[in-house]
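Here the complex is missing one protein chain, while the rest keep their positions.
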Amino acid sequence: MALDVDLPIILVIEDDDEIQGLIEDTLSDGGFEPAIAASGEEAVTLLKGRTTNYRALVTDIGLRGKMNGWEVAQQAREIDPEFPVVYMSGAHAADWASKGVPNSIMLEKPFAPAQLVTALATLLNTGTPTT
Amino acid sequence: MALDVDLPIILVIEDDDEIQGLIEDTLSDGGFEPAIAASGEEAVTLLKGRTTNYRALVTDIGLRGKMNGWEVAQQAREIDPEFPVVYMSGAHAADWASKGVPNSIMLEKPFAPAQLVTALATLLNTGTPTT
Amino acid sequence: MALDVDLPIILVIEDDDEIQGLIEDTLSDGGFEPAIAASGEEAVTLLKGRTTNYRALVTDIGLRGKMNGWEVAQQAREIDPEFPVVYMSGAHAADWASKGVPNSIMLEKPFAPAQLVTALATLLNTGTPTT
Amino acid sequence: MALDVDLPIILVIEDDDEIQGLIEDTLSDGGFEPAIAASGEEAVTLLKGRTTNYRALVTDIGLRGKMNGWEVAQQAREIDPEFPVVYMSGAHAADWASKGVPNSIMLEKPFAPAQLVTALATLLNTGTPTT
Amino acid sequence: MALDVDLPIILVIEDDDEIQGLIEDTLSDGGFEPAIAASGEEAVTLLKGRTTNYRALVTDIGLRGKMNGWEVAQQAREIDPEFPVVYMSGAHAADWASKGVPNSIMLEKPFAPAQLVTALATLLNTGTPTT
Partner (left out) sequence: MALDVDLPIILVIEDDDEIQGLIEDTLSDGGFEPAIAASGEEAVTLLKGRTTNYRALVTDIGLRGKMNGWEVAQQAREIDPEFPVVYMSGAHAADWASKGVPNSIMLEKPFAPAQLVTALATLLNTGTPTT
């Protein structure tokens, strides 16, 4: 189901089970491999671990734990300044202009699954390749 | 089938029944909710009504009634200067440079359904969120 | 399955049979019509022939024959300076910055099929219409 | 004072004498050659005449005569779909979203002369060269 | 020296006297009107005051007082989500990817005065006009 065996792995932080399932299906249909983290803290640990080659972050803003999505993205960018970031929110969308990182995408709920796929594809297709 | 209950509603003006069905299927597959208007006049009435939260306009150029797609888009932009606009045409595509509104997308027929979905997603993903 | 009878025809150069099948399915699902060339030389012949209205080029870098993907794209651009170009590669991706043509997209393997569709749609949706 | 003898000629429509002088100085300092038209009608006649190779249009919105800046730009684009267009206005700036042409720049008064030079340079530097 | 009497006022935070003078001259030459704040705290007070119509913020990162440039920009964006922001730094430039706001420009020292003028002009020329 992939072009060259491995699927690009996308780290997703979404604590609502129903939406989580929806996102997993959406990403799989697009040919991505979703990896779900339960909280911002867990996501940062996974990113720092560097065992898995995550290609992008998709995160809600209001999360379990102390860390919110804005903070997770900032930490991701401290590890890799070019890491693709997609935020999702309803209530917090207006804060993107002051709390978001440069070159990120904010998806305002409600959004269509196609918007999430296009957002990821656009960010992954941009930028100078490194391999 | 949506992320957060409601689907983003897209106002579509296409008077050819066959193409209309195709566009409805394409948008639904992408997770949008198409709302079809039969003419430019009807579309403008719906936009001015402000009862429904239309998120974007997809319009053919040659339409029933007196209004053409260029004019509908202009009226939509008078109501909301940032309203996403996607035009579709075969014969009139070359007029986009003089009759289209800024930051709109012109799909030249024949185009792939994926182009319509990507166009909408791109326009909806761009810009500073307001909620 | 198209909007206005004909599907946009995409010229694809991929000599690995398995990946070729994957790309054909991906493009068809998006509503494009893939046309496969076996080598760079064959692709250039097809482009110069001008019998078919190819709308874009999707090419691997390492190809059968003497021509590589960089060279095919350059020839395509000599015929049409605005021809949309999407490259695919794992090993050669880093050469895009010195060997790619302007306004092209480089997909680093592994990439999700959605990335290929979005890349094509984005390039085809951009630019001044010519009809 | 140019690179290769001729200066790029910019067609300017501004009927206020004081601002006209300011724009002429600004453009000359940047190395452009301003050509002033007194009205929209005169500008369109000059563009259609095709004797002079105008490289871009800079226009106010409220003009002498019947034609306003929006209409002049539309006519310029009917002649050349890629013609660079810069509008200037105070009162009419908000209409750009519904009356402007795609890929144009709207300078809201008050603006700095540097903004006009950067706007022209940006539009002229973009796009596929034709010589 | 302006087009329409008032010059666009740019709020600048730079505590090094020598560089401050250089920036004032650069902005004035471009036709802007620089307004210097001595610290981040002062700048935020001025922005909240809403007496002066500041059109953009230009800020160093390391500032007098407790607030750094990253924080000033965030506060500016809380007041106006579309406020143009230009950062300047040598030592802190690499933090822009995690601490900068979306759609901002980071000027790495050493930079040419022309880069500052172009950065401001580009940000001011982009976006939907509001008057």
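A few comments on the model shown:
So that you can tell them apart, the chains are marked A, B, C, D and E in the order they are listed, and the count of residues begins at 1 in each.
In this text, a contact is a pair of C-beta atoms (placed from the backbone, for glycine too) under 8 Å apart; a residue touches a chain by one contact, two chains touch by 3 or more.
Everything numeric in this text was worked out from a predicted model, so none of it was measured.
When the whole complex is considered, the residue among C:G69, C:G100 or C:P113 that touches the unshown chain is C:G100. As for the chain not pictured, it touches chain D at residues 1-8, 30-32, 117-118, 120-122, 124-126, 128-131.
Touching residues on chain E toward the chain that is not drawn are 19, 22-23, 26, 88, 90, 93, 96, 100, 103-119, 122, 126. Along chain C, the points of touch with the absent chain fall at residues 74-75, 77-78, 81-82, 94, 96-104.
Just so we're on the same page, only the chains that are shown with their structure count from here on.
Think of each touching pair as a link: the shortest run of links from chain A to chain C has 1 of them.
Chain B and chain D touch with mostly matching residues; of the residue numbers seen at this interface, over half occur in both copies. The interface with the greater count of contacting C-beta pairs, when A-B is set against A-E, is A-B. For the pair chain B and chain C, the CA-based superposition corresponds to a rotation of 120 degrees in steps of 5. Chain B and chain E have centres, each the mean of its CA atoms, that are 37 Å apart. Residue numbers of chain B whose C-beta contacts span two or more other chains: 81-82, 94, 96-97, 117-118, 122, 128.
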